[in-house]
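Every protein chain of the complex appears in place save one, which is left out.
By letter and in written order, the chains are A and B; residue numbering begins at 1 in each of them.
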Amino acid sequence: MESILEVTGLTMDFGGLRALDHLDLDVKKGEIAALIGPNGAGKTTFFNCITGIYNPTGGDIIIRPPKGQGRKERINGIKPNHVTERGMARTFQNIRLFQNMSVLENVMIGRHCRTRTGVAGAMLRFRSTIEEEQAMVDYSYAIIEKIGLARFVNDLAKNLPYGAQRRLEIARAMATDPFLLLLDEPAAGMNPQETRELDGLINKIRDEENIAILLIEHDMKLVMSLSDRIFVMDYGRKIAQGGPDEIKRDPTVIKAYLGEDPDA
Amino acid sequence: MLSFAEIRRSVLVSAWFMFLTFPVMVIRVNPIEEVVEWRWRNLIMVGAGSFLISFVWRYLIARKERGKKAAEAGRAGGPPLARRAAVHAGFHKPLMGALAVFVLIFPFLFSTYQVNIMATALIYVMLGLGLNIVIGLAGLLDLGYVAFYAVGAYAYALLNHHFGLGFWAVLPIGAVMGATFGILLGFPVLRLRGDYLAIVTLGFGEIIRLVLENWNDFSFGPSGIANIDRPGFFGVEMSLEAATNYVYYLLIGLVLMTIFFVNRLQNSRIGRAWIALREDEIACQAMGIDKTKTKLTAFALGATWAGMAGVVFAAKTTFINPASFTFLESAIILSIVVLGGMGSIPGVIVGALVLILLPEYLRAFSDYRMLLFGAILVIMMVFRPEGLIAGARRVYEFKGKKETSDTADGIHT
Partner (left out) sequence: MEYFLELFLGGLTRGSIYALIALGYTMVYGIIELINFAHGEIYMIGAFTALIFASVFTLLGFNDLSILLLASLAAVTWASAYGYTIEKLAYKPLRKAPRLSALISAIGMSIFLQNYVLLAQTSDFLPFPRLIPHFSFMDPIVHVIGSAELVILITTAVVMIALTLLIKFTKLGKAMRATAQDRDMALLSGVNINKVISFTFIIGSFTAAVGGVLIASHIGMINFYIGFIAGIKAFTAAVLGGIGSVPGAVLGGMVLGWTESFATGYVSSDYEDVFAFSLLVLILIFRPEGILGRSTTQKV
């Protein structure tokens, strides 16, 4: 299987602190990959580097979008909006919705980079503007239905229950037509019931939408049941990688999680 | 219910304010004649006033806290009665009709003086709606907005003075000049954080004013430019009264156009991007929105309206000088937007009418005008940041549901 995202030797320094240390990671077409590791291992920093929020100190981030969705490209240091335009969309660990916009509008914002209406179109409402707007509403509504938020469609994002807010983040990211979805702790703060639903949802996105997924997650049950491959990080380095069963048995991983004495 | 503790607190507050305001409110010195005036009456007024206000203040703070808790507990109620009534078509249509008739026959009901004041208020409505794009929708605090107003006014005054260009020729030029200045000034500063942006725009505004004041060859300095032509109407000679009425109707037209366009903008792809930017810059970028471009569009469009308003202002007053474009003018427009409701078109209109007409009609207010504006900014931010009429767009017009969005009606609002 070909990789659609290939990260090699990614390094990020903050002043004297090395947050990422020559990290290698790749995501293949149609796979669900997970990035795990103790708090402060550098997982979110990794997301911020590959989505253009930080400009990494070293290494290569290369995307190979599936046929018809773009070309192979090194995307180090490009702006976040350009990363999204190229087909990688993300969610945030600490939910960052547009609080005072409705659910529908939040998702429509995701369509922004796939639509064209400019100032003149907005003021004069050409026929093409109206059609584009209608298409946007339909497309967004379809996603909202798929993600199971249809009953909230006109509610303000801030009035949504917590679990629904997390799902809305996913819906919003999906609206940008990504080939790879980056989910930062999608299950954080969810109850077991919501987590089970999320498991189904993520699988559905992969199977039905053909979107590959890379997720950061602390809920090991979810990670093990969802992932095809797992990458484990500690102190900015990758310490292991493999299928769920391999990872479960890997002594380095166990040590990193349980904090065992290296000499023991 | 007034408990003893409550009263004691208010007494303490009152004593504190009597102490605080003592030098400024009570003593007034005349250093030339070397006399000191003791105004003890003021002390009593401050004491009594702060005693009473402290109850209201605490009540409002407590109410706000309760409101917050209710919202957190998910008990957010439906839209307030006033909005439901306004949205309800059966109520809405006759109301709008009556308003339209009133606006049209206004010049026949009132004196030229009144019409003139109303025209001034309408200029502020335009300015408020323009600034609302920048502050209310895009969340960019522009404290130098008046600079673009000055650009428009001077564009007309100078083009009229040197080349004899008429109002209708310069109106679009003023708009373009405003937009151009918006882009020129906006481009370097829009990557700054919100509060720095506010200060830089304030700096720019002051620089433009100071240049107008000192560059005599270009702008005629502090003495300004007089005898600017009023707007023409196919070369018809008009009496002062007719000219005033004409400006009034012209402004009504411009305000309607502004409302029309701003309304369309805020419900468009561009407008949604502005609001998203206001809500969360980082998430906005992560969703594929070009931050700089989006900010620049808002900034330039806001400036466009200020430019147009400037042209109308110069044509209406026939005289302009730099004193009309101080920071205080920016602050007044800001107060209008804040009082009315950031991001709310009806709010801004009400805000402008209240703030401009109230001091004109209640003479007692006019001395305290700026004091009132300052207090409004503080009080609104503390107790009602959403303004008198909260942004109506928050309830989105698209029904979203399949059955309604299939009808083309979903889009026409």
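Throughout what follows, contacts are C-beta pairs under 8 Å (C-beta built on N, C-alpha and C of every residue); 3 or more make two chains touch, one makes a residue touch a chain.
Note that the coordinates shown come from a computational prediction; the quantities given were computed from them, not determined experimentally.
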item: Contact partner of the left-out chain, one of B:L12, B:L95 or B:I207; value: B:I207
item: Positions on chain B contacted by the hidden chain, ascending; value: 16-17, 19-21, 23-25, 27-29, 31-32, 34, 36, 42, 61, 64, 139, 141, 143, 188-189, 192-196, 198-200, 202-204, 206-207, 210-211, 214, 282, 327-328, 331, 334-335, 338, 367-368, 370-371, 373-379, 381-382, 385
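Simple rule for what comes next: only the chains that are shown with their structure count from here on.
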item: Centre distance in Å when chain A and chain B are each reduced to the mean of their C-alpha atoms; value: 41
item: Chain A-facing residues of chain B, complex; value: 74, 76, 261, 264-265, 268-273, 275-276, 279-280, 282-291, 297, 301, 391, 394-396, 398-402, 405, 408, 410-411
item: Residue numbers on chain A that touch chain B, as the complex places them; value: 51-53, 79-81, 84-85, 89-90, 92, 96-102, 104-105, 108-110, 112-115, 117-119, 121-123, 125, 129-130, 132-134, 136-138, 140-141, 144, 150, 153-154, 156, 159, 161, 172-173, 176
